[in-house]
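A single protein chain has been removed from this complex, and every other one stays in its place.
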Amino acid sequence: MLSVHLILFLAFGAVAVAGAVNLLAQTHPINSALSLIAVMAALAGEYMLLGAEFLAAVQVIVYAGAIMVLFVFTIMLLNAGVEERTKGSRVATMFGIPGVLLGSVLLGWVVLRHSGTEAVAAGALPGAPAVIGQLLFHEFLLPFEITSILILIAIMGAVVLASKPPSAPARKVD
Amino acid sequence: MPIWLYILASVIKSAIVLVVLLTAVAYTVWLERKVVGHMQNRWGPTRVGPFGLLQPLADGAKFLFKEDLTPPHVYRPLYIAAPLIAVIFALTSISMIPFGNSVTIAGYSIPLQVTDVNTGLLVILGITSIGVYGVALAGWSSNNKYSLLGGLRASAQMVSYEISLGLSLVGVLIMSGSFSLRDIVNSQGGHFWGFIPRWNIFTGQFIGFFCYLMAAYAETNRIPFDLPEAETELVAGYHTEYSAMKFAMFFMAEYANMITVACLATLLFFGGWNGPLFGPAILQAILPVFWFGAKIFAFLFLYIWVRGTLPRFRYDQLMAFGWKFLLPLSLANVIATAIAVAW
Partner (left out) sequence: MVPLSYYLVLSGILFACGVVGFLIKRNIITIFMSIELMLNGVNLSFVAFAAHWHALAGQVFVFFVMVVAAAEAAVGLAIIIAVYRNRETLNVDQVNLLKL
């Protein structure tokens, strides 16, 4: 019952859930960003357990190593401080938090009770880079090309949006 | 192999690799000081032990006994965590590096590598990506204009050159067909015409090697790309507010990254541990590690030689070089390699 697979799943899952809850609990955005990085690293571990080794590496390189760096840069450059407390509704807090917890526990119990017990083995579907590359460039070639155009548009849009608006007429500077 | 023996072997290998790496880091510092000193027509460390060989021990003692001052205005959790992040990920990336063929001890064949993952090269790239956080968070948590600017510049530089670093490796991957570092080295065995070794640098990856070298120098923040941490610019960049042991950790992380880069260049472009094998069986098991070490030494010497010779780039020159020259060149290398292999 208590296999190494289950222990590793629970360990990574606990880190992921702790990171997600910490993202909500922290007031300073930099702490939330670091919690999100912990969530992504834990999810990379989960992907490894499911056999998706290429995806785990890509998750660390792209998500935790590039996208979150972008977030951290923005927080540093905009000097985001501690969040201000805005006027919240006390009724919402009183009913909302227990309500959400109750609803999620109910949903989880239903899912766990009424699904089969067939297990997903560790490394069930080895996602070697070669195999994923085959799929990506044969069956999924059109989405691949479209997403590359999408990224190009996103880069151009980001550069235009974040550049300073032209204020004074441009002088000829050498 | 039974599981407990596997774990025991892994622990012993990790301990050995860690000890050897830390000693190598300390003596790389010594080597740098000696070589740069001789290039500048002076001696370098000579007083502490013969040829100054005990200088790293004196440096270590200095770092341990220096006052570890935490300025009051810093953001304390990240201030303490940033050098830890830098050094942990710098030391972790060595775990994928194979040092030689398998040795046979007591009937079990133990590969000379802490762990051999199918996607070993990708894991090393991932660890390098996470290492950027040490620099960025150090700059921010120091609560100091110069540290923040230095940290942002350094991390922007590292993120920009990561792309060229990855692309320069794709040429090698196309030629060897696998991400596993052991497979890449094994595909470089053998010789052309009996004496030219079949290393990747001779089978067409010369431009790839050039791109990798430039990108690696920028990733490790070494001259000519070390503007973010040069002493004459921005005070000292992201490690301005750090003293004693925390500064020593950044220092160690930088040199450990240098050694990892040298290991990777050896494995990917220079045949890893392939070299002439001779002698009895026990010597034949040790010789590959010796060739590997010799090649790494050559790379570290190249690093130090470049450091003593070249001036540094200005920041806009640095970023322009990365985005406008190195990235198109790496892409062209990938395309040319793919076309050459497809024919």
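By written order: A and B. Residues from 1 in each chain.
Operating definition for what follows: a residue touches a chain if its C-beta (ideal position, glycine included) is under 8 Å from a C-beta of that chain, and two chains touch if they have at least 3 such contacts.
Note that the structure is a prediction, hence the values are computed from the model and not measured.
Chemist: Checking the contacts here: which visible chains does the omitted one touch?
Modeler: Within the full complex, the chain left out of view touches A.
Chemist: What is the set of chain A residues that contact the non-displayed chain in the whole complex?
Modeler: Residue positions of chain A that touch the missing chain: 3, 5-6, 9, 13, 16-17, 20-21, 23-24, 29, 32-33, 36, 39-40, 43, 46-47, 49-52, 54-55, 58-59, 62-63, 66-67, 70-71, 74-75, 77-78, 80, 83-84, 86, 100, 104, 107-108, 111-112, 115-122, 124-125, 127, 131-132, 135-136, 139-140, 143-144, 147, 150-151, 153-155, 157-162.
The rule is simple: only the chains that are shown with their structure count from here on.
Chemist: How far is the middle of chain A from the middle of chain B, if each middle is the mean of its Cα atoms, in Å?
Modeler: The mean C-alpha positions of chain A and chain B differ by 29 Å.
Chemist: Name, in rising order, each residue of chain A that touches chain B in their complex.
Modeler: Against chain B, the touching part of chain A is residues 30, 34, 37, 53-54, 57-58, 60-61, 64-66, 69, 72-73, 76-77, 128-130.
Chemist: Which residues of chain B touch chain A once you look at their complex with the stated criterion?
Modeler: 78, 117-119, 122-123, 125-127, 129-130, 132-133, 136-137, 139-140, 148, 151-152, 155-156, 159, 162, 166, 177, 179
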